[in-house]
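I am attaching a structure below and will ask some questions about it afterwards.
With one protein chain withheld, the remaining protein chains of the complex are depicted in position.
On to chain A.
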Amino acid sequence: MIKTTTRPPTSGLSSTSILEVDALTKEFGGLTAVNSVTMHVPERAIVSVIGPNGAGKTTFFNMITGIYAPTRGSIKLAGRELVGMRPDQVTEAGIARTFQNIRLFSSMTSEENIMVGRTCRLKSTFVDAVLRTRRFHETEAEAREAARVMLDFVGLSKWRNEIATNLPYGDQRKLEIARALASTPKLILLDEPAAGMNPRETEDLKALIRRIRDELGVTICLIEHDMRLVMTLSEYITVLDYGTKISEGLPHQVRNDPAVMEAYLGRGAAAGEYGKEEAST
């Protein structure tokens, strides 16, 4: 069953890291997309990875989730090495993700989408399915229950039997998050969850992300361009530029880091008033 225990919100960062990325590097031929990036994500934290377009953020995520094999470096989830695992094994190990461009299963209903997200926790086999054993019925019921709980959690119960891609845009984003959560992850990676959302939808999303952490106890790591969202939501921020980590720290530290302003706005603007304004919006 899905974990729905309510835990009190954390105040401050926990000291233990759930995810430890060390000296992670990815080279595509001569191009170094990610260059020796180290990042430790504290348990039950909300952290962000930011950086200008092409900074290597998505490549970074793709390595953590096993889609790309890193050239060098190590990724440990709760002490367990993930490098060398297939994406589905990484998911089973406890990292779920959403995609920058929504990737819902377009011929399935919302419920079925979430049931697929539950796949790696279901133990029924081919033979169970053909013979309709008790285990089959149990796992089907479990998947359905997971879908119900998750749809409730993100507030999409009314769309249960609607084709996923017919949902309004913001709800599709939420559904993707629900699908990822159905695998009861320890850590969820959100790749630009607010992309294309209007301010009201973004506020909804912010509340949802907080609830994922507070109510489900899932650690959150997101890539985001919406600076207001990043600055108000994140407890810790890592900044990438040209594949290299140029800054990290608490939101106000990152906001005032000249290196970050330079990366976003160029050398000249970094010193001026304009830069401060832009970075703080």
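Remarks
Here is the rule we go by: contacts are C-beta pairs under 8 Å (C-beta built on N, C-alpha and C of every residue); 3 or more make two chains touch, one makes a residue touch a chain; residues count from 1.
One rule holds for everything that comes next: contacts and distances are computed from a predicted model.
When the unshown chain is looked up in UniProt, the name that turns up among "Protein lplB", "NADH-quinone oxidoreductase subunit K", "Branched-chain amino acid ABC transporter permease" or "Monovalent cation/H+ antiporter subunit D family protein" is "Branched-chain amino acid ABC transporter permease". From the set A:Ala78, A:Leu122 or A:Ile246, the residue in touch with the chain omitted from the display is A:Leu122, counting the whole complex.
Residue in contact with the omitted chain (choice from A:Val47, A:Leu151, A:Ala180 or A:Ile220): A:Ala180.
Residue in contact with the omitted chain (choice from A:Glu92, A:Glu215, A:Glu235 or A:Glu262): A:Glu92.
Think of the hidden chain as still there; on chain A it touches residues 58, 62, 65-69, 81, 83-89, 91-92, 96-97, 99-108, 112, 115-117, 119-122, 124, 126, 128-130, 132, 136, 139-140, 143, 163, 165-166, 168-170, 172, 179-180, 183, 191-192, 195-199, 225.
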